[in-house]
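Structure provided below as structure tokens; questions to follow.
Only one protein chain is missing; all other protein chains are in place.
Showing chain A:
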Amino acid sequence: MEVVARCDARGRTTLPIVRASGQLAVRRTGAASVHLVATAFGPLGGDDVEIRLVVEAGARLSVHSVAAAVVLPARGESPPSWQLVRAEVAGVLQLAPEPTVVTARADHRAELHAQLADGGELTATEQVLLGRVGEEPGRWTGTTRVERDGRPLVHTTVGLGPGAPAWLPPVAPRAYVSTVSTGGGQREVATGVDAVRLPLPGGWVGTAWGDELHDAVTRLASVSPRPVDELAEVTR
């Protein structure tokens, strides 16, 4: 899947490339926004999706999805499913998909590799729920690497679910949310109940967890410098 956002001569964002194949379709839902639509059940174990996002200087792009992604295991010994997002950002990119629900026995790997040019801004939010109601949790591993001019700003991998080495009782939450934001100004440390915000060069990263997704979302909001609505406003 690929989306390119460009700034035209009058300073407005156009989307000269919006294309997808396989398990994802992509729909233009605004002058500078797209929604991802799953064309099939899943992702399923063994699925492999790559999303390329290019936001050129002066352009804005906001990427959403229409519904939660429910990750299901393949039959038998299920291999992991992969989603790799590669972003090149000289403008402003907001990534705000709906939650990922990882069902029992499923193992999902999500990677975000973002390269920011000077002046590039990125806000990426991730919401994860392990298991549907009354179900055993699945496994989720998320890696985020953001570079500016080739220099790493943040590079972290979080592993959740049974068997993940840092997911051990008494702190083994079913719900996890995280926002990484760079380019909008550095924010200092903030702490809350099961929530922490840390500074990044020119930005911040916030993380929260809990038993339920709505708890984790509320906790992340408690340490986030701006309400999420305002972030949406920025990219409109």
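Going forward, a residue touches a chain if its C-beta (ideal position, glycine included) is under 8 Å from a C-beta of that chain, and two chains touch if they have at least 3 such contacts; residues count from 1.
As a working rule, contacts and distances are computed from a predicted model.
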Problem set entry | Which of "Spermidine/putrescine transport system permease protein", "ABC transporter ATP-binding protein", "Fe-S cluster assembly protein SufD" or "Urease accessory protein UreF" matches, in UniProt, the chain that is not displayed | "Urease accessory protein UreF"
Exercise. Which one, A:Leu116, A:Leu129, A:Val158 or A:Leu213, makes contact with the chain that was left out?
Worked result: A:Val158
For this session: Quick one: say which of A:Ile17, A:Ala31, A:Val66 or A:Val189 touches the chain that got left out.
Result: A:Val189
Exercise. List the chain A residues touching the unshown chain?
Worked result: 143, 145, 151-159, 165-166, 168-171, 176, 178, 189, 191, 194-196, 198-200, 205, 207, 209
